[in-house]
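A protein chain is absent from this complex, but the other protein chains hold their places.
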């Protein structure tokens, strides 16, 4: 194993982990704000929130280098923010404004940001996985030590292209890490109604990929697992799949009251709220004082509110601007 | 386990197994004849022969009841003949004549025969698997005890829809048996170049399906394994996957000289020629005498030659006939 | 069957067409993502699993190609499946099953089987669903002999065209428009009809407007605007893209001597182009060149609500284009 120098992260420092706390809070507050903005008619269409799953975004992106690649899904606000997208760029996109990361033509399901290695945000189930394999092959051919991280949901492991991506990654030894966020539901339908296996890590094994199950509510566990998988990929040791057991606290999308939950299920998972878990741990360890925690909450909430206001003040894109996005060549504009 | 009465076959009799020998010979001679017909310009386009893999067709169809369903592929001559399709109907199809099982509009890749439960013959990789699941669900809903058998190649286990079919079969507990004929190559490319695992049975496991590896050169072994899997499915115990290790003695299709083989590989497999293996075993067991074997060879060869001649005498279909196949409703004819 | 008309939303008409089909024929089944307990993402199958049971109304995993294949397997062994594709943008995910299997299956077998599968695809923009969730696509698959392709622009058509589709012995791709679900209108529970019939929704003498899906409603509103400008428009709901009712359309064109088509697709490869080409090939004399109102050819459907509204043809834009060809000034 020849891990590229300076690439392996060490045990995260107290500073890092306080940063994680800020980030996880920012995501939580962002998502809550989105619900408000929906009520106010400032965000239209549909949106897929990630409350309950934020530890995965925060822990996994913390394990990456700045120039690594990521592909995410329609449920991608958390990943984009965790990767460092300014909240006004995310809000702007949800509101369809020029300040948005995709200048408002993408919308909630398409938070792409090439400047941060976030090379695609996919609204079609499973589509981003093979794209991540392609990005990983780029890095492999150049030998520049980058890796690609690809996220998908549990439901996505039933669509064929998921398996296609895994098989190609394994055959070509691509430096890619697949993260399956198993939140137990695909839209309104529980995992077991549509899925033959309970542990989705099994599906990595069937494609010759080392696979692990991870506690998706625990930022530290996520970080550790992804760090290891990323080092493995960077060291030319091949791809990994990490199944993160998690839960979404809200409905699938805006219009979903989530009546399909079994009694007590949500409550049980709320006890493992990733925000609370991290905060409690940092306090227990003395990394974060009560005052600090309070100060951070207030500050982050204000940042989110300000970002939403900034985004709302941005104009919508023009048709001419949108037209220029269709083709890169001059001929067809 | 509630196996429907009269459905479980017992140890095959000597008569049955002599029948298998006739059938395996018929397939072998048929495929050899096709090569001749190609040279003579009587068969055009492309064709995918199955010499070396005949034990799978013969052993597996022997384990079925008459009203069970099958879906096969472009490499399906053996399966169709083993299922009882008259050789003139198969030859006729390859020559594009009205006597063909699909009246000559299908061709070599499409030997469908609903009268024998052969409900589809697919030229697109993997496409028949989910169709078999659908047929199995029909049987399940009617409770009529039928099962569906779906064949595919090793290369087909890399296309997404393979996994989709397996997952659906498992989730719905469909009475279906998947047979993967692992002949080590997909067209001109060896398995390990494109496939992350060596034992494809692994891919059944990842979809919650009981899976087994079977010696695909041995008719008895194939029969026994399929019989067990079919009984399981009929008894409402769910789907199975059987990976049959096998080899094709000819190139992928008409134009392929098969130069990609490693040295000695073909020779090694020819030692396990399924026709010779069965013949030798039947002789060793005293089921077949030398004279009988000779008589059968001569007779079957003549049947094949006669069938080819009969087919060649049949006219091509008319455009009007073909037009009537497009839509079932009157309106569009 | 009740032949009296009742007021119903397009959404309810879809559900009732399925319910009546499920009721009439015990081999009819409905499958798709979230169609059972959840009643469909767009609530078009609410109550059906409770009424017809889990054997007949069932949820699938997310695997469009796979479950359309399953429908095919069910169809050729005695069932009559209705498959919901949640957004028509996911039809390409079932591309092989839709293009190579359903339409070709009967043909390749030499006519040995029928393939009574109805694929319902929910399409259309105006919902701010963004670039990957807003396509209609009714002509993408219309070049496939073996397939029938239908649409509905009114609650009545939602009922009767879908009912007809389900009754076919052949595969039908049926497009709904999510922007129409809330539209209400009178619905007669008609028995299955002939395929390939367009419907004249508003007779008129000055111009023939042929439209599909949401554009039907907008064309009707345009006709109301045009009336104020003294233009008497005939509005036709295309309904069947394959087979297409050229007789009704071209008879109308012969009468009005003006033709305009309106669809939520780009012009290249559109059904409108085929209608206009057919009129030209038949040498029908027009008083002005025909026109086609479509999506812009140089844009995809943007999320931004402002932009989405700008590119989907409005009633007023349709009326203006009609005025341009009939040669009167539009009244804004």
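Order as written gives the chain letters A, B and C; numbering starts at 1 within each chain.
Note that in this section contacts are C-beta pairs under 8 Å (C-beta built on N, C-alpha and C of every residue); 3 or more make two chains touch, one makes a residue touch a chain.
Please read these numbers as outputs of a predicted model, since none were measured by experiment.
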Neighbouring displayed chains - absent chain, whole complex: A, B, C
Touch with the omitted chain, as defined above, among C:60, C:114 or C:132: C:132
Option from A:19, A:86, A:134 or A:190 whose C-beta touches the chain left out: A:134
Residue among B:187, B:285 or B:306 that touches the chain left out of view: B:187
Hidden-chain contact residue, picked from the options C:91, C:183 or C:262: C:91
Residues of subunit C (touch criterion as defined above) contacting the omitted chain: 89-96, 98-100, 103-104, 107-108, 130-132, 139-140, 142-143, 145-146, 241-242, 244, 265-274, 276-283, 288-292, 296-300, 302
Missing-partner contacts on subunit B, residue numbers: 44-46, 93, 96-97, 104-110, 122-126, 155-156, 158-160, 186-189, 193-195, 260, 316-317, 319, 322-323, 326-327, 332-333
Missing-partner contacts on subunit A, residue numbers: 69, 71, 100-106, 110, 112-114, 119-122, 124, 127, 129-139, 141-142, 148, 160-161, 164-165, 167-168, 171, 322, 324-329, 331-332
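Everything that follows uses one rule, which is that only the chains that are shown with their structure count from here on.
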Most widely separated chain from subunit C, with each centre as the mean of CA atoms: B
Subunit A-subunit C separation of Cα centroids, rounded to whole Å: 37
Centre-to-centre distance between subunit B and subunit A (centres being mean Cα positions), rounded to whole Å: 45
Separation of mean Cα positions, subunit C and subunit B [Å, integer]: 40
Multi-chain contact sites of subunit C, meaning residues that touch two or more partners: 60-61, 63, 65-66
Subunit A residues counted as touching two or more neighbouring chains: 158-160, 193-195
